[in-house]
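First comes the structure, then the notes that go with it.
What you see is the complex with one protein chain gone and the rest in place.
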Amino acid sequence: MVSFKEVSFVAAVTAALFSIGVNAVDNGLAITPQMGWDNWNAFGCDVSEELLLQTAQLIVDYGLKDLGYHYVILDDCWSVGRNASNNNSLIADPEKFPRGMAAVADNLHALGLGFGMYSDAGKYTCGGYAGSLGYETVDANTFAGWGVDYLKYDNCFNEGYAGNQQLSSARYRTMGNALNATGRPILYSLCNWGEDYPWNWGSTIANSWRISGDVFDSFDMADARCPCDGPDAWNCGLPGFHCSVTNIMNKASFIVSKAQPGGWNDLDMLEVGNGAMTDAEYVAHFSMWAVAKSPLIMGNDIRTIAPADLAILSNTAVIAVNQDPSGSSAARRWIYNTNGTDANGRASIQMWSGNLASTTGGTYSDMVVLLVNGNDATTVMNATLANIFVDSGPVGTAPQAQMSWEVRDLWANRMSSDEAASIIAASSATGNATAGYNATTVGSGRYNSTAMSYKEGLAANSTLLLGNVTTTVQALGTITATVDPHGAALFRLRALPTGSLRKRDEL
Amino acid sequence: MVSFKEVSFVAAVTAALFSIGVNAVDNGLAITPQMGWDNWNAFGCDVSEELLLQTAQLIVDYGLKDLGYHYVILDDCWSVGRNASNNNSLIADPEKFPRGMAAVADNLHALGLGFGMYSDAGKYTCGGYAGSLGYETVDANTFAGWGVDYLKYDNCFNEGYAGNQQLSSARYRTMGNALNATGRPILYSLCNWGEDYPWNWGSTIANSWRISGDVFDSFDMADARCPCDGPDAWNCGLPGFHCSVTNIMNKASFIVSKAQPGGWNDLDMLEVGNGAMTDAEYVAHFSMWAVAKSPLIMGNDIRTIAPADLAILSNTAVIAVNQDPSGSSAARRWIYNTNGTDANGRASIQMWSGNLASTTGGTYSDMVVLLVNGNDATTVMNATLANIFVDSGPVGTAPQAQMSWEVRDLWANRMSSDEAASIIAASSATGNATAGYNATTVGSGRYNSTAMSYKEGLAANSTLLLGNVTTTVQALGTITATVDPHGAALFRLRALPTGSLRKRDEL
Amino acid sequence: MVSFKEVSFVAAVTAALFSIGVNAVDNGLAITPQMGWDNWNAFGCDVSEELLLQTAQLIVDYGLKDLGYHYVILDDCWSVGRNASNNNSLIADPEKFPRGMAAVADNLHALGLGFGMYSDAGKYTCGGYAGSLGYETVDANTFAGWGVDYLKYDNCFNEGYAGNQQLSSARYRTMGNALNATGRPILYSLCNWGEDYPWNWGSTIANSWRISGDVFDSFDMADARCPCDGPDAWNCGLPGFHCSVTNIMNKASFIVSKAQPGGWNDLDMLEVGNGAMTDAEYVAHFSMWAVAKSPLIMGNDIRTIAPADLAILSNTAVIAVNQDPSGSSAARRWIYNTNGTDANGRASIQMWSGNLASTTGGTYSDMVVLLVNGNDATTVMNATLANIFVDSGPVGTAPQAQMSWEVRDLWANRMSSDEAASIIAASSATGNATAGYNATTVGSGRYNSTAMSYKEGLAANSTLLLGNVTTTVQALGTITATVDPHGAALFRLRALPTGSLRKRDEL
Partner (left out) sequence: MVSFKEVSFVAAVTAALFSIGVNAVDNGLAITPQMGWDNWNAFGCDVSEELLLQTAQLIVDYGLKDLGYHYVILDDCWSVGRNASNNNSLIADPEKFPRGMAAVADNLHALGLGFGMYSDAGKYTCGGYAGSLGYETVDANTFAGWGVDYLKYDNCFNEGYAGNQQLSSARYRTMGNALNATGRPILYSLCNWGEDYPWNWGSTIANSWRISGDVFDSFDMADARCPCDGPDAWNCGLPGFHCSVTNIMNKASFIVSKAQPGGWNDLDMLEVGNGAMTDAEYVAHFSMWAVAKSPLIMGNDIRTIAPADLAILSNTAVIAVNQDPSGSSAARRWIYNTNGTDANGRASIQMWSGNLASTTGGTYSDMVVLLVNGNDATTVMNATLANIFVDSGPVGTAPQAQMSWEVRDLWANRMSSDEAASIIAASSATGNATAGYNATTVGSGRYNSTAMSYKEGLAANSTLLLGNVTTTVQALGTITATVDPHGAALFRLRALPTGSLRKRDEL
């Protein structure tokens, strides 16, 4: 039997499931995928208090905090070892963090943000710093004492305690238990790169689990160091790194059903804004992560963000898909190879769709539809209602395929680069990162999820979340979009009232 | 050495094998594949006493009980947790089952049916309800106390106790031992989706074991969430779900020899009647499950069953193959790719054959022959005696290939839709589901396995089991059938008397 | 580093290796691959004292004993369970073995033959009889008490103790230790079908280990029940059965180096004489098993053996390759796909070569060369000295490739069917299976390895072992043979004296 997000034929069932209120891990966090920023993709080991706090202030200033980007996550390379005279607790690097970690946490909390920390379920971190294997309790206590709100927990140097689900789950469960024992709610983010099928055992331990090697700032470039691809890519004993976004999305396609409130497939941090993809590619990347219900963790240098990238990261109509209360990932309905081979030797098109909470108050869930064009040429792509709703009945038998739907283009209302530039300029103009500037002041037309949650906003049919550019698709019809090379189209479908819906047993 | 169903060259050996009387699991159940109905495919979590009892009554009314469909199986989502003040026993959902489970069991037993229950060898069920891992004894006792006759035991949230045969078998053996300790015979149905080769260790624990991810109502549609296919599909670390019937039949092809009296390869519940396959496809689906000796568990809404589907599920000539006393699965003899690519991008034809108990009283077993057409066009298909009997000697050397055979078309006598409609109408007309109506009254020409077992009926050469439309195939000859797109032809071969059979050493 | 049979560049090293005298398993048996007969392939469970003793007498009468076929192996289905009042020891079936097993052993020993027994490292044997798992000591003692000389130890119903090398090796080691503890030398033949890489751990436990699922009487027919083939066939989690001889030979190709005195890759029992292959195919089958240093265990019905098959099994020039004192398997040098697709859809040619003990008294080993034609047409095949001697130096750099060689055709002196028929007739004519008839009387021109071991006969340059049909191949030359469809050519190369061999550093 499939996991509990996949009860497909009976839409009304969804409510019943949640009446039980199972959150697999017991900390009450990540009911929707976590959002935030992590320094690794852009800065690697070059970390400091200054970097974190400057970035945090800009996250506030640019309105990103009020879009939901909550956690500021310090990645690897922050310690100088353990203090033998103090219970072997970890010591923060005094050069990088002269005031200590608790001070950083205090500042972040004062900004309304959460503080994310990094460690490793091994002898060393990937960067060669002290790892937490064997020190889980002392480290969890240290983190809680500092006011940490989030732990990314890596997998390097694990001393052979990997290679089967029992070993890996036990190793990660030890830290989970230690975090729970602190009494502080700490979001627990597994980072074992999809080894040993963490989607099978992660959800009772943690709030998310990586499903692949590290992402790279490329749409579809192959790299020998990320060796698993194709139809068996789910079975990857060497996750590696330098995985393209389409490689990771391919890996996600097999395990979408594992995403659930409280526990998410983590596709790795975003590369939006790191400079090596086109705007169309970043749009596709952000759309893919959103529909797969990946945590949305920005990975760029916020201090030098380009307006176009701020506009992508600020698209609340897309974020609202990711933060949808249904907590269910879209699934890939089809992928075809095509003739338009790109510079990396690849050519395919694919379509994903998935349930969203209903915004029409009716029986039928909203639906998200994603078309990704992996060709080197602009392509007219089609998504039939039969395929979009295949989980509710194949070959057009789903009741939903028999209905008409309002179609909203979720990228149509993307913020202009001019507006994004003005936000950036306004913040810079203050000359004072701690000034009272914030997004609610400047971006008066922007959505503020601090004031009104995505769930509430969707229930209120906010056009900032739903978009306002609409077309209609008729029963058993087709949605068509012209999609840029390496780009994507993203739609929300909302049920239209209908008096003549054929019942299922009439089909 | 192969398992004991595969003693091939010497037909007379079969009797010797069974003289030992090994039933691998000791509960004496499932000597032929279990039959029944399970709510999951059609209803998911939308379960209730009303659903089960209404369905049960119709199973009686439509004569399905008397065709062998014995177990009414309640699937996931029936509990509201554990009762800490009562030994942590599971609590049935009082809204769905207001009279409690024992009352349901009583009613089912009163109808002559068995009561199937569901749980999970993990922390939670797949639907997120309380699982039995760590509570095996208390749960087995609870089930036995309720009068449960059957346990489907799922695999979600197994806490990392999977990934090798030792872990999975130990986890499932714990419940098996607990069931045995209750003293009540409870058919034990493993549902770990083929992970860790349950066909290797399941037969000493249980009565059946799933071999794949969950079935989907499609003949051959690929879905990324059911990733294993092709020649290595037996090795599937991510069973997934949304597996087409041909995908599952492909997985079965590798392990047919593991089916044996008391322990069966479970190809998952039937999709017949769920609406997304053509009639030809359902005929093929039912034929495939029958010859592979899968449990035949209906998965449709019996309350709204269409006449054509009732006719498929009621074909006693096909069921008699499934329930044959030889307890041996057919095997795939060949599969070829062809040119007639269908809408799902597939095109193949395949032939299966297998031993049945002799109905001619002679030395030679009857034989079942299945031709499946995976093309998009009607196809004339051929099965040579040389290939049909290859297990008794390759390239036509089998003595059986040297003989002539009576060929019976097992779908020729399918009940008409008119007759099926009248059965349905008669039942509905009573207006009272508990009335005395039953199939022996209405369907006077139908087989009643309650009155006479399939074994007895075969021994008596009942034409309701053997069919009566016959042709003959000569020694070293070929059976030819014109097969619908995505359809199947199914034949029983019976040995014809012969005075000139060449001995094996004369070949 | 490779195992000790693979010291390749320096021919003179071989002697040094054996000076250590390591026999991995300590029982001193199987210094060359064991030979004998097993009833399974032809009779399955249809076993009896009568079958074994009749066959044994014919093995003596037909001279097969004096060719080295020593063990008469009783396979599965011989017991009726355990005797609770006698230490739970196994009970022989009193109908099949009315005088008990010790009497059978005594008779076999009186004929100069060894007695082979079967059991299983699981709860049941594959045929469903009592298995030895948990009863290793009592069963080993029983076998030793009966006078058993050989144990074939199967793998069915192993209760989940499989799936990694540790579990499988421990399970098989338990019986190995029990056998050793009896004090009786009992050849220990592992039959776990290549699961968990027994070639890695088998040699310190046992004398041979199966490497595949059960053989089938076919040259190259594919069967879904033997699913592993092609370049990854060494990694087979589902060994299955109905494996063709070329499928098994393919599996052997990866692990030839694991064969060593005292521990052999077991390619399974011979199918020669079982009727479904052509004479050319049986010649190829026997040649392949011989050069791969598989145990040579006849699997046919000796009582009805055809003259041509007796001639194959009696070819001492081929057996001498198998029993060569060097104890080193040939290796596959190349395999190519060709155009001559056969009825099973296959077409390839391959060449194997390997070291034999020198029969020329010189520095250089003899060499065996096998050409196998997998086409459907007679094919002229070539083997270059450069390829034959590639292990001693690639691309013709081997000193041996620079020399001239005498080439002996090992099938040229095959016994005529007339002669074989006369041997069979003579035996039958006695009318008394226990009479004094034996091969040394009748076949005066045949080799008698009882009187003179193969090692001695080779040292004495017996033409019965070397053949007498010779040609010569010059330095860097090519051996050419016209090979039947599905047939083989087999040659022994012997170094010719040479005055001008270029030294290696002159190349």
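Order as written gives the chain letters A, B and C; numbering starts at 1 within each chain.
Just so we're on the same page, a residue touches a chain if its C-beta (ideal position, glycine included) is under 8 Å from a C-beta of that chain, and two chains touch if they have at least 3 such contacts.
Bear in mind that the values here come from a model prediction, so they are computed numbers and not experimental data.
Asks: By the document's own contact criterion, which visible chains does the hidden chain reach in the full complex?
Replies: Checking the complete complex, the chain left out touches A, C.
Asks: Who touches the missing chain here, A:A162, A:A377 or A:L496?
Replies: Only one listed residue reaches the unshown chain, and that is A:A162.
Asks: Which one, C:V256, C:A284, C:A320 or C:A420, makes contact with the chain that was left out?
Replies: Answer from the full complex: C:V256 touches the omitted chain.
Asks: For chain C, which residues reach the chain that was dropped from this view?
Replies: 1-4, 6-10, 12-13, 16-17, 20, 22, 24, 164-166, 168-170, 173, 196-197, 200-201, 203-204, 231-232, 234-235, 253-257, 331-332, 335, 390-391, 393-395, 397, 504-505, 507
Asks: If you put the missing chain back, which residues of chain A would it touch?
Replies: 40-46, 75-77, 80, 123-129, 154, 156-164, 167, 191, 213-214, 216-218, 221, 223-225, 227, 229, 237-238, 240-242, 274-277, 304
The rule we apply is simple: only the chains that are shown with their structure count from here on.
Asks: Strictly by the touch rule at the top, which chains does chain B share as contacts with chain C?
Replies: Output, common partners of chain B and chain C: nil, no chain qualifies.
Asks: Since chain A and chain B are copies that touch, is their contact same (over half of the numbers shared) or different (under half)?
Replies: Result for this pair: different.
Asks: What is the chain whose Cα centre is as far as it gets from that of chain C?
Replies: A
Asks: For chain A and chain C, what's the span in angstrom between their mean Cα positions?
Replies: 59
Asks: Taking each residue of chain B in turn, which ones touch at least two of the other chains?
Replies: Answer for chain B, listing residues that touch two or more other chains: 164.
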